[in-house]
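Only a single protein chain was left out; the remaining protein chains are all shown in position.
Read from first to last, the chains carry the letters A and B; within each, the first residue is number 1.
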Amino acid sequence: MIMATAEHVEHGFWTTYIFSTDHKTIAKQYLAQGLFWTLVGGLLAGAMRWQLAWPDTPIPLMGEIGPEVYNTLVTMHGTIMVFFVAMPILLGAFGNFLIPLMIGARDMVFPRLNMLSVWTFALASLVMLASFLVPGGAASAGWTGYPPLSAKAAYTGVHWGLNLWILGLALEFASFLMGGINYLTTVIALRAPGMTLTRVPLAVWQQLAAATLFLLSVGPLIGGAVMLLLDRTLDTGFYSPDLGGDPLLWQHLFWFFGHPEVYVVLLPALGFVLEVLPVFSRKPIFGYRWIIGATVVAAALSFIVWAHHMFISGMDPRLAMPFSVTTILISVPFAYVVFAMIATLWRGSIRFDVPMLWALGFLTMFIVGGLTGIFNGSAPADLYVSRTYFVVAHFHYTLFSAVVFGGFAGVYYWFPKMFGRMLNGPLGHLHFWLTLIFFNVTFFPMHHIGLAGMVRRIANPLQYDGLVPHQWLNVLATYGALCLLAAQIPFVISILWSWLAGKPAPRNPWNAASLEWAAPSPPPHLNWGPSVPRVYRGAYEYSVPGEREDWLPQDLAPIARP
Amino acid sequence: MMAHLEAEGIPGGITAGKVAVWWFLASEIMVFGGLITSYIVFRLGGSGWAEASHHLSMTLAATNTLVLLTSSYTIVQAFVAAERGGATALRMYLGLTILGGLIFLGIKAVEYTTEIRAGFTPDAGIFWSFYYTMTGLHALHVLGGIVVNGVVLVTEGRGVKNPHRVELAGLYWHFVDVVWIFLFPLLYLA
Partner (left out) sequence: MTSGKTHPNYTAIWLWLMALVGLAVAASFLPGGRTFAVLVIFATAFVKAILVAANFMHLRFEPALIYALVLIPLLFLVVLATALLPDFVWHSLAR
């Protein structure tokens, strides 16, 4: 039980909008920063694609670029998308907004720690921005930062840019460590009366799993990053063979974190889709407990698959088979979740509202990405496709599904609750279809060109005679990418439209059963009125036989029948 | 001042603050554990490490180990005092803990100065790279703990309002101690 003594406090501008401890405001601060970085990351991708399609032509707003600058584009695109777009939006914004509302709490258990975490993230963002402006430019050793290239400034020509990259990531890690601790402790401590763990919505379970994965996997990389920084600044030899070190150590430490990290990005998005599908099928989620079990199994397995990123690194070949086995195993729990999603839809009363479109887009695109994962995860096949665009296709089909399709499912679904306005329906449909089409135009050709031998991180494919006949695939992908960027314009217009002329959102526009819909749209400070709700059932009671309505809210008291 | 949120407790009688600190410590286990694991595998696979470690002062490090273990003892006594509401005893024990931390850092400073003057800089060899990184990161954590203990001393030393804070500060301090319990033999004794 929670005791909350609410006092009416006057908040000025600064404590309401800038230095707020309210989880909903902090969520919006994360969202705003994430959207800013989406623009930066997307433009970097546009520049990359332009260079790849037309290598000897100047890029608009940039001029002609050489391989070193291209390396910077590649590096910062990856770093920004994973750490400054996916994490702040999926975890920072949605985790913060949803967790207290979905469990019936008034705020996170540590509101000031929450504020510290979003401000630490802002500092991390500033450091990353600064890295673009220092002499030598921003980091250019790949988002994976492999030594020896990353260990000595002379190898990349980038001095402070890479040091700031390391520092910026360290701050980002600190921000999400704080956030993760807050999320986990909040769900353990602040659930409303009746909100047992098995009544907590799957979106919250996925946030917890992601937070746990991050908390337990980032440590070795922090150690490794300290070692890299010292190699760069104090000439230590952690990663230099002639000084007694080994570059392979970095790869192990990086991917020990790097693999759980991709699930840190994926799981929250899975959570959003798992919330949306039941609502727009008017059916309970299929296999709620088994989905939680599968998530836990996948999370545990994610710690023992990492070397599938290293099959061609020169590591001991005896590691290839065990890591291939564990990688194939990890497809099983995720396959279960996908089947559960399909089973939820089966014979449901499907409504094709915009959030549902995005959720279905996630499901289909993620299946494609997951299938290519099987090839990448088997060492013999991976020997051929590793470091090619086949891998780029794989991780864009999976990550893009999560961040964009899953992310927009969440945005369109919860926008009314967050901002108290509805988004424009037709624009939302346009946004979805254009994104779906141009996403595939951009990334599907990469399977082909990867198999044809185009390796990653090269600035000019035409320097390889074997790739010249396949260059049309690069051009096609670039047109797709530019159109994909343009396809986001309907979304921007929709936001503006909503702000200027949008309908006020009702409390529960989707007739959804989970607890956040019991609060007003948007919820006031401290979320609930004089007392927090009491919970009587799980979050997915749709089309219950014998009930008049096709949904039962979690906080609706059962009617006593004589 | 914002509304006061009180978590009454979670099954098991444990508080939210304690859950949070333990989650934090779990992540810290991975940080130091990653470094220590790397050190161990490198050392097992390399040569010349034992000779390099002979240049370290085992006496100073053993002293530091005794100091840090004693400071763990004093901070747990500080918690006992806090539970009883004894502000004077609390101030004494927390003060001793902070003093222990400062002595630890002082001795480390002496060590570093001696070693660097003898030419054993971080880039003098892979053993030294690991030595400075591990003990340096540890020393930063000791410094952080001193600051935390100082804050608790200020807020609880005038009259004990929240003994729980002393316990939480103690948990962090003990963790820093446990890391050193392993660093000492790994670097100095083996």
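We take it that a contact is a pair of C-beta atoms (placed from the backbone, for glycine too) under 8 Å apart; a residue touches a chain by one contact, two chains touch by 3 or more.
Remember, predicted model here, so these are calculated numbers, not experimental data.
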Touch with the omitted chain, as defined above, among A:Leu113, A:Leu234 or A:Leu248: A:Leu248
Candidates A:Asp56, A:Asp242 or A:Asp316 - the one touching the absent chain: A:Asp316
Positions on chain A contacted by the hidden chain, ascending: 188, 216-217, 219-220, 246, 248-249, 252, 256, 303-304, 307, 314-319
Residue numbers in chain B that touch the chain omitted from display: 11-15, 18-19, 22-23, 25-27, 29-30, 33-34, 37-38, 40-42, 44-45, 58, 62, 65-66, 69-70, 72-73, 75-77, 80, 83, 163-164, 167, 170-171, 174-175, 177-178, 181-182, 184-185, 189-190
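Just so we're on the same page, only the chains that are shown with their structure count from here on.
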Computed distance of Cα centres, chain B from chain A, in Å: 35
Chain A residues within the chain B interface of the complex: 1-7, 9, 21, 106-107, 109-111, 177, 180-182, 184-185, 188-190, 215-224, 226-227, 230, 234-238, 243-246, 249, 253, 256, 526
Chain A-facing residues of chain B, complex: 1-10, 16, 19-20, 23-24, 26-35, 37-38, 42, 46, 48, 121-123, 125-126, 129-130, 132-133, 137
